[in-house]
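For this view, one protein chain was removed and the others were kept in their places.
Lettered A and B in written order, each chain numbered from 1.
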Amino acid sequence: MKELSTENVKHVANLARLEIKQQEEQSFVQHMNKVLSYVELLMEVKTEGVTPFFSPAKEHLEMYSDEQMTHPDVTRESLGADAILSNAPSKHQNQFSVEAVIEEN
Amino acid sequence: MNIYDSHSALIKKKISSLELTTEALKKAQQNKNNSFISLTSDLALNQARTADEEISARGPRSWLHGIPYSLKDLFITKGIRTTAGSKILFNYVPPYDGFISKKISSAGGVLMGKVSCDEFGMGSTNENTPFGPVHHPLNPEFVAGGSSGGSAASVAEGSAAFSMGTDTGGSIRLPANFCGLVGFKPTYGRVSRYGQIAYGSSLDQAGPITHSVLDAACVMEFITEKDLLDVTNVANKKMTVVHELEKIKSGYLKDKTIGFSQEFIDACDPEVRNSLNDALKIFEKEGANLKNISLPHLKYSVAAYYLIATSEASTNLARYDGIHFGFRDKMSSKNLEDTYIRSRTLGFGEEVRKRIILGTFSLSAGYQDQYFAQACKVRRKIYEDFTTAFFQCDAIFSPVCASVAFKQGESKQDPIKMYMNDLYTIPVNLAGLPGLAIPFGHHKGLPTGFQLIGKSFQDEELLKIGHAFESVVKG
Partner (left out) sequence: MNYDVVIGLEVHAQLSTLTKAWCQCEISVSAFENTKVCEVCSAQPGTLPVYNKKAIEYAIKLGLATNSKINKVSVFDRKNYFYPDLPKGYQITQFQTPVADNGHLEILDEEGNIKKVGIQRIQMEEDTGKSSHLGEKSLINLNRSGTPLLEIVSEPHMSTAKEASSYLKKLHSILVYLGICHGNMQDGNFRCDVNVSIKPKGSDKYGTRTEVKNVNSFRHVEMCIEHEVQRHQQILDSGNKVLQQTLLFDVETKATKVLRTKSDADDYRYFPEPDLLPLIISESQIQKVQDTLPELPDAKIKRFILDYGIPAYDANVLTAEKELAHYFEAALKNYEGEAKKMSNWIMVELLRYLNEAGTSIERSPISPNSLAGLLNAINSGKISGKQAKDVFLKMYDSGHSADVIIKEMGLEQISDEKMITEIAQKIINANSVNVEKYKAGNERVFGFFVGQVMKETNGQANPSLTSEIIKRLLG
């Protein structure tokens, strides 16, 4: 596969709400390309007809029962606004506060 | 200071919890290995005093009653700062208690503090942290291993009799191996992940780092109860294996079949190789059958892991947004997007950011099939290799790492080389199997050891085999 450009990597970073500073560009882009080149190894493996393995739990469904995967429809006390907001970087009268969401016009 | 012997001493009133705790506190306060992020001295002393009262009145209620321990800072502790080894949670104080914290606390353990780790569990050297690297207990210039480096160092240095770590690709087993300790990662689903800060959801499991397999079993008895807050946690699999282990003598190994691959052993550095071969000889001497097995897809493990773990992590870490909790840059942002980007870019360390970007790419439209999905398919091949191998043996013997502990700063050079430290531990997480790191031998002052891999949900058997081996060696 062709190498990712700095622009490509920055675009992906942005999807994850991360910024790559100029002085880090080389390190980040190199890392990406090194790893992506290394994982090409995986393409060697013949996987036609192989179902993906997403989690060991999903492969052992016999170990799990319905009752223990669900919660009853019975309310439990919530933590309270103080506790919920206790680590909020910015709050206003019991709500989290952040710069307003911009909508296109 | 280990659990089992300390427990006997407490029963016999030869020692008190306060004495154990005071000793441990001295080491913790010295912090010569930089193990601790948050020390909980007052709490520890209170818990020790309470334990002594309770033990005095009714005897210890569990193996862990009155015993000092530490928790990797990925475990949520209500009211006690939990950082995940990251700047982004530098001042985070959880409003709820996690499963591990609750269980060990109710068993009567004495919490020494929260110990260091690679940020969000991402790393194998405990150098990826704003809190400074954790030093190898035997040589401060060397790494303790990661990501549960703080856990291993605190047990090795004596500031805790045991520590709880987490393991996604080897993060319990590798530091245990580097520091000459036992590290146990249970079968996926044996221990609730509620209150364990998530890295790779389908890979993570909590487990103990201890001085012996018997100690590890003592801890496992308290953390294998079904937790209704984790759907992936199995029920009816509470471990009660210590009494069985107590009865085991070396004869247990007779006629057990231990699978191994000479290829893996030969690929290790000479000092590790020697130790592995010696260990195998002991198994043989005790009457175990050694069987050659192959795990043909093992060589793809690191590649598969790095796509799967980072993909899961990229979404698990999306909640660190500077809005609901955690770090937000003091400088005011122009707009919402800016808040997100600044908080996350400044809050997360370099390795974490790199892995998030890799994971995001791996899941993105147009690439998911080739990367994430392909990795999951290869994961199935690796799992099938183990299933096949386990038709022929009771446990698989392998290295933990091809080398012993190395100097700090070395791993930064080549990311792939660093990732390869986990070559033998990763496949165990991919397949969801139990893995036990057992120390054996030394080389030039640095510990060596090996890994035993067990069958799914047969953790008890694995612990028995491991304990039997230790009994032989300890004589």
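Methods note: a contact is a pair of C-beta atoms (placed from the backbone, for glycine too) under 8 Å apart; a residue touches a chain by one contact, two chains touch by 3 or more.
Quantities reported herein were computed from a predicted structural model and do not represent experimental measurements.
Asker: Touched by the hidden chain, which of the shown chains?
Answerer: A, B
Asker: Specify the residue from the set B:62, B:257 or B:364 that touches the hidden chain.
Answerer: B:364
Asker: Sort through A:5, A:26 or A:70 and give me the one touching the missing partner chain.
Answerer: A:70
Asker: What does the interface between chain A and the hidden chain look like in terms of residue numbers?
Answerer: Given the touch definition above, chain A has residues 15, 17, 54-55, 57-58, 61, 64, 66, 69-76, 78-81, 84-85, 92-101, 103-105 touching the missing chain.
Asker: Under the stated touch rule, tell me which residues of chain B contact the chain that is not displayed.
Answerer: So the residues of chain B touching the unseen chain are 74-76, 82, 84, 89, 92, 94-96, 98, 193-198, 201-202, 228-232, 311-312, 315, 317-321, 323-325, 336, 340, 360, 363-365, 368, 372.
Basically, only the chains that are shown with their structure count from here on.
Asker: In the complex, go through chain B and note every residue touching chain A.
Answerer: Residues in contact with chain A: 91-93, 95-96, 187-189, 201-202, 226, 228, 231-232, 234-235, 237, 297, 299-300, 302-304, 306-307, 314, 318, 321-328, 333-345, 348, 350, 353-354, 356-358, 360-361, 364, 370-371, 373-381, 383, 415-416, 430-433, 456-457.
Asker: Flag every residue of chain A that touches chain B in the complex, lowest number first.
Answerer: 4, 9, 12-19, 21, 24, 27-28, 31-32, 34-36, 38-39, 41-45, 47, 50-57, 59-60, 63-65, 68-69, 71, 79, 83-84, 86-90, 96, 98-102
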